[in-house]
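Only one protein chain is missing from this complex, and each of the others stays in its spot.
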């Protein structure tokens, strides 16, 4: 998915409804979506966006294979997680980790799976390959680059994700569970 | 546990004896200890501190749930480890990895579990959830921050821990094993 720097998204129904981060969409009304399987990219309108929760919906005119969604939102500390994304415009990349905590205060899932710019908006799967969250950010420290510019340095092992059921609720979406 | 920047510690008996890093204690004679479970914090005196080995004992006037301790100190390369800590003052965070080596020379356990400031003094568990070590430091490189200040950047995958039996010996402590 590429407005500018790019990001990742995933289909939540078979009619081309795609969820991602609001910050990936930026202020575009339409984004180009490219399948991990390759092929040509298609242009899809942004249908909803809630900046406060960093979630957005895009509707592509395509038949899509949706992710499996969990029945309950709760995750357990220590649970295995898998992130899939397209950092640096590279082909789909898998990284693995565990849930470090369910941050009730910030209402985010924290894990030690490594993600990178471009992973944003992509799915965080549990061990049953249900998409339990939208990987959103990892913790980074700004330091000085070689030309005095600000460079964000990733702190390893700190990744946050928006719980999927919360994202759907915020976006006011009901989805049928894939059996 | 909070003198300043904070750190983590863990109970080694049910009478409130808590072990941590000496560098977490700094030069305080008393520290405030807050339970992961939340609730009010209590003030506990530092009872012993060996700076050369970076270990310290604190005695809280409370009934405590101690960690399980291992019967033997030796760890195996490749063994799974779990670190628990409170980096950045956040709630208890779990990260996972494997033992990379038993550094006989430095007498430390090295693993690829990710830890962060605030994890210091916290337990490193094996897969049986025995506290085999006190997570102490990860490797960091100083680089220049945006205002010319020194910023420590974590090198991923390099974490050191003090073997627990060694720490107990240095602190001259005998503990009963929890069955």
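Every chain is named by a letter (A and B) in the order it is written, and numbering of its residues begins at 1.
To be clear about the criterion, contacts are C-beta pairs under 8 Å (C-beta built on N, C-alpha and C of every residue); 3 or more make two chains touch, one makes a residue touch a chain.
A quick note: this is a predicted structure, and the numbers were derived from the prediction, not measured.
If you put the hidden chain back, the residue from B:69, B:99, B:134 or B:164 that touches it is B:99. Panel shows chain A; residues 82, 90-96, 114-116, 143-146, 148, 151, 153-154, 156-157 of it touch the chain omitted from the view. Although one chain is hidden here, its contacts on chain B can still be listed: residues 77-78, 97-101, 103, 105, 110, 112, 114, 141-144, 150, 153, 155-158.
One rule holds for everything that comes next: only the chains that are shown with their structure count from here on.
One finds 33 Å separating the Cα centroids of chain A and chain B.
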